[in-house]
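Handing you this structure, nothing more for now.
Just one protein chain is left out here, and the rest sit where they should.
In order of appearance the chains are A and B, and numbering begins at 1 in each one.
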Amino acid sequence: MAGKIFALVVLLITLATAYCVIAHVWWMPVDISVHGPKIDHQIEETVLVAGLLFIAGQLVLAAFAFLYGHGGNRIKQIPGGAKPLIIFAFVLVGTEVVALSSIGAKAWGAVYFEAPDPASLKIDVQAGQFAYYFRYPGPDGKFGALHPDLINEGNQNYFGIDADHDADAKDDIVTAELAIPVDKPILLSLHSKDVGHSFYVRELRVQQDFVPGLNIPIHFTATHTGRFEIVCTQLCGLGHYNMKAYLSVLSQSDFEDWLKKQAAAQ
Amino acid sequence: MKMQFRIMALTLCVLALAVVFLRFTPAGAAATGQIVGTVKLDGQAPHQKPIDMSKDPACAQVRNGSIASQESVVVGANGGLANTVVYISQGLTGNEAAIQSQAASIDQKGCQYIPHVVAMNVGQHLTVLNSDKTAHNIHPQPNPTGGNAQWNKSQLAGSGPIDVSWANEEIAIPVKCNIHPWMRAYIAVIKGPFGMSNDTGSFKLDNVPPGTYTLTAWQETYGTQTQKVTVGTGKPSTTDFTFKAK
Partner (left out) sequence: MHQTARHAAVHHAPQGFIRKYVFSVDHKVIGIQYTVLSLVAVFVGMALSWAMRIHLAWPDAHIPLLGMISPNGAPGGLMTPEYYLSLMTMHGTIMAFFVLTAAPMAGYGNFMLPIQVGAADMAFPRLNMASFWTTLVGFVLACATFVIPDGPPLSGWTAYAPLSAVGPVAGPGQGWGQNLWGLSIVCFCIASLLGALNFIVTTLDLRTKGMKLSRLPLSTWGWFIDAWVSLLAFAVLLPTCLLLILDRLGGTSFFIPGGLVINDQMQPHSGGSPLLFQHLFWFFGHPEVYIIILPAFGIVSHIMPTFIRKPLVGGWKVVTFAEIAVGTLSFVVWGHHMFVSGMSPFMAMVFSVPTLLITIPSVIAVLVWVFSLYGAHLRFDTPLLFSLGFISLFISGGIGGFFLAQPSTDSYLHATSFVVGHFHFTMGLSAIFATFAGFYYWFPKMFGRMLNEKLGKLHFWLSFVLVYCVFMTMHLTGFAGAVRRYSALVDDFMIALIPANKFMTVAALLLGATQFIFLFNVIWSRFKGPKAGDNPWGATTLEWDTASPPPFDNFGGRQLTVYHGPMEYDGEASVMQTSPQPSVAGT
């Protein structure tokens, strides 16, 4: 009896889980990046492959618990012993593994192994306990040097730029929101002011940690306009839960208006 | 004989009353003066950048759409420089006005500290409030050698006030919020009388015993200036300060 109940419980759990995944009860938001479909495709492949293994494994376990609970019959051994199981593991799982790796390499490569477009809009991103700030190079296209000893948050000099003496820094535009034009390649340079942080935008299918001491580049092109959340996913202290900024993907003209307004407010 | 007793009783009553009055009269109340004046900024104030609080939408909820600006240099009509703390830095004897019994207070509202600068006495209580719908983490950063201890406390939305006081004079303790990096305030902890300039630049120090003092004006961006002032019990003494914009 216990075997039959166990089988039923496992069956119900398997069905409930499969339903939630297939019906996308909780699922990824619509992707808005050029490389996103590759990642989404990889996730779907993995759902299929892993999902089939999950269902098969649980159902076989349930079936055996259901069938062999009585104990009247003669003990039987699985025909072939362990050999078919080992072969199955190597062949099936091995094939899956090779397939997922090689296809997955393309998806990963789309994010990291392709060089950024030389015409990318470059934006400097600084993460610090507990906010993100963004810096656009301004009309001269150059970023001023950063001087951590000049950081003064009360005066909103978050980056520590020396606007008075550094010609490159004079026209830098510092914002609390990341606005980008749609359908244009973007190159972000991530650095941290203090501890580890991370840059995660679900819709962009981008997640990259900030490592203190390093400048880490990531690039992407957004394909839809809208307002999206950038949230921190690397534990950084008490305000980690509340560390976010908004990503605004705008039309080219809206973006230029926005940038003008931000420049005027510097 | 009866008459002598009456006179003696009356004299004793008068003496007793005099003692009573003298004992319960706050020191100097019978004879204190005032210092008034204005603080001005000579020149163009640096641009007070607006603050983008989009990282925490709960800030905007309370603000109802109004945009805050940083408050490092607040200049009002006629060049009046606000948020300047004026206090007596030399010449106090220690018999000055008693510690203000009322608590000073600072609120976190719309993700700004209100007021931006608090002036209070050593030993006086400070009540910290959170009127926002988001948590703050109030973090005063006193001078490590000054004797006041550094602390920070999280204050969740809807939670009760925090009560603190300071044991040592310090002008001024910077205060930041660990969660909202743009938030800044200053707490000036002072022995003796003090005043703070409002947005027309006017300030007033009450309960100043007559004497000659060094008066210091402190402003967070421009630092300090001192002047000598003599205080009498009649008309308030006037001292003006002018800071030069960089």
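The rule we apply is simple: contacts are C-beta pairs under 8 Å (C-beta built on N, C-alpha and C of every residue); 3 or more make two chains touch, one makes a residue touch a chain.
Source: prediction; values computed, not measured.
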- Kindly name the visible chains that come into contact with the excluded chain. A, B
- Item | Hidden partner interface residues of chain A, rising order | 1-3, 5-6, 9-10, 13, 16-17, 20-21, 24-29, 38-39, 42-43, 46, 49-51, 53-54, 57-58, 60-61, 64-65, 68-71, 73-78, 81-82, 85-86, 88-90, 93-94, 97, 100-101, 104-105, 107-108, 111-113, 128-129, 148-149, 151, 153, 160, 193-196, 198, 200, 202, 205-214, 216, 229, 231-242, 244
- Message: Using the document's contact rule, name the residues of chain B that touch the chain not shown here.
- Response: 58, 134-135, 137, 139, 141, 152-154, 156, 158-160, 174, 176, 178
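FYI, only the chains that are shown with their structure count from here on.
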- Task: Measure off the straight-line distance from the CA centroid of chain A to the CA centroid of chain B, and report it in whole Å.
- Result: 49
- Once bound in the complex, which stretches of chain A touch chain B? 128-132, 153-156, 158, 175-177, 237-239, 242-246, 265-266
- Note on the structure: Note: in the complex, chain B contacts chain A through residues 47, 49-56, 70, 72, 134-135, 137, 154, 174, 176, 178-182, 184, 220-221
